[in-house]
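Quick one: the structure is below, and I'll ask about it shortly.
In this view, the complex is presented without one of its protein chains, the others remaining in place.
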Amino acid sequence: MSIVVSGRLSQLVFLVLYSFLVIYGIYRSVVQGKIPKVRQPAAIKALEEAVGRCVEMGKPLLFQTGIGDVSTEGVTHMAMLSVLSYTSALVAQKNAKFICSTPSPTLFPLAEAIVREAYVAAGKPDGFTSDTVRYLSNDQMAYCSAVMHLMNQEQVAANVQIGFFQAENLVTLEAAKDLGAINIGGAYRMLRIPDMAIGCDFFLIGEEVFAAGAFCSQEPLQLGSLLGQDMSKWVALALIVVGTLFTAFGSDAIVKALRL
Amino acid sequence: MESDAKMSIIQKIGYRKMIYLLVLVATIVPMIYTVGLPVVVSKQTSDLYEFIEKLPPNSNVAIAFAAYAGMYPDAQAATRAGLVHLFRRPLNIVLWHNSPDGPMLLGGELKYVKMGSRIYGKDHVILPYVAASEATTSAMGTNIRGVFSVDSFGTPLDQIPLMKNINKATDFSLHIVMAAAGGNEEWAVRQWNIPHRVPIGAFTISIVYPALIPYWRTGAIVGMTNGVRGGAEYESLVGAPGPGLRRTDILSAVHLLYVGLIVVANMEMLKKKRSEK
Amino acid sequence: MDYATMLGETVTVLFIVMCYTYLIRETIAFRFVQATYVGLGIGHGLVMVWGYLTTKTIPAIMAGNVLLIFPFAMGLLLFGRLKKQYMWVYRYPLALLVGAGLGLQIMGMLKASLIDQVVSTMSVSLAPTLAGFNSVIILFFVIASMTYFLFTVRGHETSKVNPVLGNLMKAGQYVLMGAIGAGFAASFLGRLAVFMDVMERVVYFIPKLLGLM
Partner (left out) sequence: MSNILKSRELPIVLIWIAVLIIFGDYFFGGTALRTAFTVLTVDWAVIITNIAIIVGALAVLQRSLNIARRERTEKVERFMQTWTVFLAVSIFVIGVTLGIRSSIYSWVYNYILLPSWQTVYTLIIFFMATASYRAYRANNSYAAVLLISGLLVLMRNAPVSSSIWSGFQDLGSWVLDVVNLAGTRAIMIGAMIGAISLLIKVLLAKEKILGE
């Protein structure tokens, strides 16, 4: 097994196995038509309600993209972008006021394109202006202060921050709360989850963040991928149980196999 | 609604502003009147101290100095005590900067380090700044010269005696990440510990600390300090009192204030529930 | 204390106080600090970029590393956003970065956040010690919290259909709550440290100015 770098074989096996399970889940759902039923996290439903609330109050919804560049934490940013795509489609349809703010120069053009596309798709290309997506600063706390000012100036009614955030997270959440806005958040790292959980009205944690796009779209393909994820989790759970039994009886075969 | 006369002071000022005021008081008062309470050393801190203490003489230690000025006060105490400790032991130290603020901050800390008979280039080297990322951490693990060609004074690495036999992760007995604001420790674990089995030590800020506990359990991180609290512990282990021990009173006061606030909030809630019944 | 330091300390303390006025409500003082900070932040960012390009990239290209012209040219495509009909060109430089980001994150997580965690969870010890007890508890807690993330099982029906799984999910939710409560409380410490530093600047400002410290 010298082809694979030593110590990484089991990782490759997992990557391939999990990819296969996700593809199988998609195949089962799209081709065989067995679309799985899923438990919808409250935060996704809340997103829709938040848009409605913004329309009612005539106040804008603020979507924050999170910090950092696409070349690091790429998966998290992709998850955020698919939620952004869903949210902007919603606001465009319902004619809600919408602002997307970003501290990341590389996420800025991506966010701009996605929001513009959503407005075009809803048949309202004029709804998108150069003010809709705002790059405020690449300095973390300058961005944070700029968002606080933006929230006050625009009197936002909802604040969405799902993705990769750092220390600015709780400050912006509390500033929004102070204005009476609904906070919807999501973080996948334990480092940020507590802030999100305490500061938000609705939040996604861990895997839910990566699955958020799937929950939003409700397409068979996306729901199928969720089935694949669940199968992957069952595999991991089974492995933990079997491995524990092995170690309990004094055999480290499984641990050794995982270290291959 | 209650009448104005019945409203408590908290309701009149608004509970938010009242709490803000209390936070200010709890910080400022112990700043002026210090008591100097003792600290208890935690397992993770003593693990790191012991590991460094037991390193054989002339071991090579790599330090990624990742202190961002903004978050630095949290790690300052531990960093200073850690540097004092590392330089006190006969270890070869290779330090590089992972933060643009590093050179300025390190200069301030090295003032507290007793250099004794140490000679730059022979037993310690300071490399310049390189942007912190998983990729550079990984690149450094296999070929340091691919990332740095000169040290922070512009001397080519090949002309530095200490660097003669050092070029990759496996040349080191310990890799310490200092004062990073998130990410660096995990990159070190993934790119230095996993492929090259170099033990990792961390002088962390306390926000990162809980997220690193799993790595400490698995042994990838040999030990770590928890923010300014861990700094105070490390200061007492090393015997070099500094900003950590000076601030323990404020830590106590504000933490107790938060505990008090939470208790009050729950009592309020219970009262409300009872009156509803 | 020389005049530059004295002026600096004064400006700093003024900025701190002006910024904290936000706690009462958004004031013009806060807005001024914010406008100043954003302006300086943008300028500082540009200076850093300038430094990198003039000291690293351009000398490297001059020295014969002609390949670096490609990322440079690709980066320039980002200016396409200024003209509507060329907006699509940004995709090329960013697609590469997206790919790199995806690969790097997954690569990093495979071992550290999957294999390592699975291995250490299954390494239980049945010894009658606290560590042994903890390892069994951790095993149970991890399994319980993992079931919380099962999406295709409908939560409210689970306890009827499959009481074991239903109760595990409930237990998992408790564990996650406990972890969140602990994590939030633990983060006080670091933030407090920075706050103490800021407050020390304000509290010791006048004694410092008078030369008492």
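In this document, chain identifiers A, B and C correspond to the written order of the chains, with residue numbering beginning at 1 in each.
By our rule, a contact is a pair of C-beta atoms (placed from the backbone, for glycine too) under 8 Å apart; a residue touches a chain by one contact, two chains touch by 3 or more.
Predicted, not measured: the structure shown is a model, and the values here were computed from it.
Shown chains touched by the missing chain in the whole complex: A, B, C. Within the whole complex, the absent chain has one touching residue among A:Ile35, A:Met57, A:Leu221 or A:Ala257, and that is A:Leu221.
Contact with the chain not shown here comes from a single listed residue; of B:Asn60, B:Gln76, B:Ser99 or B:Thr136, that residue is B:Thr136.
Contact with the omitted chain, checked across C:Met62, C:Val161 or C:Ala182, is made by C:Ala182. Considering the full assembly, A:Arg8 is the residue among A:Arg8, A:Arg53 or A:Lys94 that touches the omitted chain. Residues of subunit C that touch the chain left out of view are 4, 7-9, 11-12, 15-16, 19-20, 22-23, 28, 31-33, 35-53, 57, 67-68, 70-72, 74-76, 78-79, 81, 88-89, 91-100, 102-107, 109-110, 112-114, 117-118, 120-121, 134, 137-138, 141-142, 144-146, 148-149, 172-189, 191-192, 194-195, 197-198, 201. Touching residues on subunit A toward the chain that is not drawn are 3-5, 8, 11-12, 15, 18-19, 22-23, 26, 69, 71, 75, 78-79, 81-82, 85, 105-106, 108-110, 112-114, 116-117, 120, 130-131, 134-142, 144-145, 167-168, 170-171, 173-175, 177, 188-190, 193, 198-199, 205-211, 213, 221-222, 225-226, 228-229, 232-233, 236. Residues of subunit B that touch the chain left out of view are 15-16, 19-20, 22-23, 37-40, 42-43, 69-71, 73, 131, 133, 135-136, 139, 142, 146, 206, 210-211, 213-214, 217, 226, 229, 232, 248-249, 251-252, 254-259, 261-262, 264-266, 269.
In this section, only the chains that are shown with their structure count from here on.
Chain pairs A-C and A-B differ in how many C-beta pairs are in contact, and the one with more is A-C.
Here the spacing of subunit A and subunit C, counted between their Cα centres, is 15 Å. The geometric centre of subunit A is 30 Å away from that of subunit B, both derived from CA atoms.
Across the assembly, subunit C contributes residues 104, 111, 119, 183, 187 that each touch 2 or more other chains. Residues of subunit B found to touch two or more other chains are 70-71, 134, 194, 207, 210.
Those residues of subunit C that touch subunit B in the shared complex are 23-24, 48, 104, 108, 111-112, 116-117, 119-120, 182-183, 186-197, 199-200, 203. Subunit C contributes residues 19, 22, 26, 30-31, 33-34, 37-38, 40-42, 44-45, 78, 81, 87-88, 90-91, 94, 97-106, 110-111, 114-115, 118-119, 121-124, 126, 139, 142-143, 146-147, 149-155, 176, 179-181, 183-184, 187 to its touches with subunit A in the complex. In the complex of the two chains, the subunit B residues touching subunit A come out as 16, 70-71, 133-134, 181-182, 194-195, 207-208, 210-211.
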